[in-house]
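With one protein chain withheld, the remaining protein chains of the complex are depicted in position.
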Amino acid sequence: MMLLILLALGLVAVTGTIVVLTREPACQAVTLSVFGLTLSILFMTMQAPDVALSQLAIGTAVVPLMIMLTIQKIGGPR
Amino acid sequence: MTTLPYLVAGWLFLVGCYGLVTSRNLVHTVACLTVAQSATYVLLLAVGFRSGATAPVFADVPVGTRVVDPVVQALSLTDIVVSATVTAVLLALTIQIHKRHGTVDPDELRALRD
Partner (left out) sequence: MTHRWRLVLFVVAAPAFAVLFFLAARGLPVFGSEFHPYGDRAVEIATRQRTTANVVSSVNFDQRAIDTLGEEFILFGSVIGTIVLLRPAPEEREVGRRPAGGVLPTTRLAGYLLLPVSVLVGLYVIAHGQLSPGGGFQGGVVLATGWHLLYVAGRYAALRRAAPPTVMEIIESVGAAAFAAVGLAGLVIGGAFLVNFLPVGTFNDLISGGTVPVLNGAVGMAVAAAIVLLLSGFLEQAVVLRRSPEPRVDSSIVARSKEHR
């Protein structure tokens, strides 16, 4: 179990860094979605299914969708 | 291993802040803010973790089983949902700024104000 948590922690740290380093907002919506997924895997391994469910619905679907729609509205990066 | 999860939380916060200060696009800024914010969830859940315990749900395990701390989980799960609506306010502000000024680059916005 500890090994899984370590692995998930590493994934979260790496994907979080990738989200910040992705400068193109449209690509960032996708990396942010992956980051949300790894976070919910981490919460799952940390025995927090309630939080994982919440993070899965919000972090991988709602927030990236709102970011995509905002980019669509403002016409993407110039 | 004893402090590693806390350090990952600190790393997420710092990386998010780095993204905030170097951002050239307000949409990117908002996404970096959500990364910095997720540090709090990792920190809270790490504080509440107990080795070898199960989730604090007694629907299919007998009462008295060792479980992880439910209080920090309750704190973070409501915050995740509420933070999404706060992110929505920030993105709506970004759309308004773009309508008014035609740009979402913080430095260009500053140049417009001067």
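The chains carry the letters A and B, assigned in the order they are written, with residues numbered from 1 in each.
We adopt the following convention: a residue touches a chain if its C-beta (ideal position, glycine included) is under 8 Å from a C-beta of that chain, and two chains touch if they have at least 3 such contacts.
These numbers were taken from a predicted model, which means no experiment stands behind them.
K.L.:
To test your reading of the contact rule: which positions on chain B touch the chain that is missing from view?
P.N.:
So the residues of chain B touching the missing chain come out as 1-7, 10, 13-14, 17-18, 21-22, 46-52, 55-59, 63, 67-75, 77-82, 84-86, 88-89, 91-93, 95-96, 99, 107, 110.
K.L.:
For chain A, which residues lie in contact with the unshown chain of the complex?
P.N.:
2, 49-50, 52-54, 57-58, 61-62, 65-66, 69-70, 72-73
Please note the rule applied: only the chains that are shown with their structure count from here on.
K.L.:
Based only on mean CA positions, could you tell me how far chain A sits from chain B in angstrom?
P.N.:
One centre to the other, that is 10 Å.
K.L.:
Sort out for me which residues of chain B touch chain A in the complex.
P.N.:
1, 4-5, 8, 11-12, 15-16, 18-19, 24-25, 27-28, 30-32, 34-35, 38, 41-42, 45-46, 48-49, 51-57, 67-68, 73-74, 76-77, 80-81, 83-84, 87-88, 91, 94-95, 98, 103-104
K.L.:
Would you pull the chain A residues touching chain B in the complex into a rising list?
P.N.:
On the chain A side, the touching residues are 1-2, 5-6, 9, 12-13, 16-17, 19-21, 23, 25, 28-29, 32, 35, 39, 42-43, 46-51, 54-55, 58-59, 62-63, 66-67, 70-71, 73-74, 77-78.
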